[in-house]
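Here the complex is missing a single protein chain, while all its other protein chains stay put.
Think of it as A and B in the order they're written, each chain with its own count starting at 1.
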Amino acid sequence: MQFLFSLSKKLESISTAVGRLSVWLILVLMLVIVTDVTLRHWFVIGSTKLQELEWHLHGALFLLCLGWAYTKNAHVRIELLSEKLSPKAGAAIEALGCLLFLLPYTFAVISFGIDYVSYSIEYSEASASATGLPNRWIIKSVIIVGFGFLVIAALARLLESIVFLFGDKTLADQTFFATDHVQKGES
Amino acid sequence: GSSEQAAEKETQENKPVSWRMTSTYPSTLLQIGTMGKKITEEVDKISGGTMKFEFFEPGVLAPPFETFDAVSYGAVEAGWSTPGYWAGKEPALQLFASVPFGPSAPEYLAWFDYGGGRELFEEIYHKHNIHSIICGMTPPEASGWFKKEMKTIEDFKGLKIRFFGLGGKVLQEVGAAPQLIAGGEIYQALELGTIDATEYAMPAVDLKMGFYEVAKHYYFPGWHQQSTFFELMINLDKWNSLSETQQYQITTACAANVRYGVSEGEALQPDAIAKLEAEGVQIHTWPPEILAELKAAWDKVSTELAEDDENFARAWESLQTFRAKYKGWADRGYLKD
Partner (left out) sequence: MEAFIEFLPFLMFLVLMPLLFSGFPVAFVLGGVGLGFWLLAVALGIENSNSFFLVVSRIFGGVVSKLVLVAIPMFIFMGTMLERSGVAKDLLHTLQLMTRRVPGGLALSVTILGVILAATTGIIGASVVMMTLLALPVMLERGYHSPLATGTIAASGTLGILLPPSIMLVVMADLLSTSAGSLFMAAIGPSLLLALLYLLYIFITTWRNPSLAPPLEITENTEQLSIMMVIRSFAPPVLLIVAVLGSIFGGFATPTEASGVGALGALLLAAFKGKLNISMLQDVLERSALTTAMLFGLFVGATAFSYVFALLGGHEAIIHLMESTGTGPWAILTLLMIVVFILGFFFDWIEITLIILPVFAPVIAKLDFGAHLFDPSLTVHWFAILMAVNLQTSFLTPPFGFALFYMKGAAPKSVKLAHIYKGIVPFVLLQLLGLVLLLIWPEIALWLPSASK
């Protein structure tokens, strides 16, 4: 159990690190937009490439943060009924949710995504716009990478729920499900 | 041996077909979308109701620009689009949609059917597991809407213009700044001067979009798009599973659809032009000097593109060869006004 718990913490720290690093894309995106507006208006420089770069950055931002947002509990939940349940039941729901919904969905997206991206690489796909960016496979593969970190985050939380449900009390008390419940009680 | 014969026999049977066709354009969009809707009805009728293509609006199954991948992968059986959108996958396909300073409808069709166009087209598409059929055609587009009058080629320097495809590359060559503006923001961007000009479509469509409300100068001829091909894409495995009769039914319906596109397209424009004039739009014809400069820029761009991509070079060579020979006929065969 101790091993599972530390593994869960390791996995979580990976998706957290990726997320916390990716947040700076927001500033990059802001700078690209402002540069594009400035160049166009005052220097009249063609900027299809910059404009495409904008959605590349935005796409990378949210995809790379999906997993981190899960372990940070930032994704919307309808807790009307579930907040009345015991922490044990909550942890069981989380484990089942990961096993039945989150992990199958991410695996499906990743496995079809690999076909999607390898096609793009094989034909060195570029922008459909003659004045746009080359190497479309880069942003397409961020879908796989982002969902990959979501898998890591889901595994982290799944292991944690196993520790909480089946581990000894000292370990269980350190998990998200124990601490989260305390927070709920306070609010 | 016998299994081959069995396979041969199997494809001779007209098994009922019920396929999904995803579209790049909404079914209500004048010509460009309505032709797609029409082909589904024609195929239904010509096959006595045994072949059903169900039209799916863009985004219901596949987003508009994902049509190619959707058909290639076999996620849907068919797609309605134009080869011009797939430049990112195969630059050569742009030459099978419309070509700057390119041919008008009869000459374009002549090259495609008898000048080697089709063979190349099918070869390229089959590589991507798609069988595509030229299945619609539209008349020349307008050069677009400009907020200011364009007097010399110098006026293109620093012009912020929304322009897609090969034409955009040509304009960049003469100093313009082609812009990528989300479809829905074009009207407002033009109104507010975020862009100075936009290319869109033929007069009948432009009229409906209301661009005349925000830009008064409308230029002809559309040097970038003298005629446009539209396509019915079918997943190659699915195409091969059809009987010969069924394949004929589809190609024949498509041939009729091309004719419909041209006749309806030509018939729609005169009224649209009259309405635009009544709205106070200033309709201009490009001065020959400007067209000559744009043509020179296109020659440069097309040479570069041919150097970069082998298939583009082959298609470009084929089209050029045909056009050079065709000129000897066109110059003599047709009245000039």
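Operating definition for what follows: a residue touches a chain if its C-beta (ideal position, glycine included) is under 8 Å from a C-beta of that chain, and two chains touch if they have at least 3 such contacts.
Because the structure is predicted, anything quoted here is derived from the model rather than measured.
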Absent-chain contact - pick from B:M137, B:L180 or B:A297: B:L180
Selected residue (touches chain absent from view) among B:V17, B:L30, B:V43 or B:M233: B:L30
Those residues of chain B which, in the complete complex, touch the missing chain: 26-30, 56-57, 59-66, 69-70, 73-76, 180-185, 187-189, 191-194, 208-211, 213-214
Residue numbers in chain A that touch the chain omitted from display: 19-20, 22-24, 26-27, 29-30, 32-34, 36-37, 41, 51, 54-55, 58-59, 61-63, 65-66, 68-70, 72, 74-83, 85, 90, 93-94, 97, 100-102, 104-105, 108-109, 112-113, 115-116, 139-140, 142-143, 183, 187
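In this text, only the chains that are shown with their structure count from here on.
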Chain A and chain B: spacing of chain centres that average the CA atoms, whole Å: 39
Complex contacts: residues of chain A adjacent to chain B: 40, 44-48, 51-52, 115-116, 119, 123, 125-132, 136
Of all residues in chain B, those that touch chain A in their complex: 65, 69, 72-73, 85-90, 94, 128, 158, 160, 164-166, 168-169, 172, 176-180
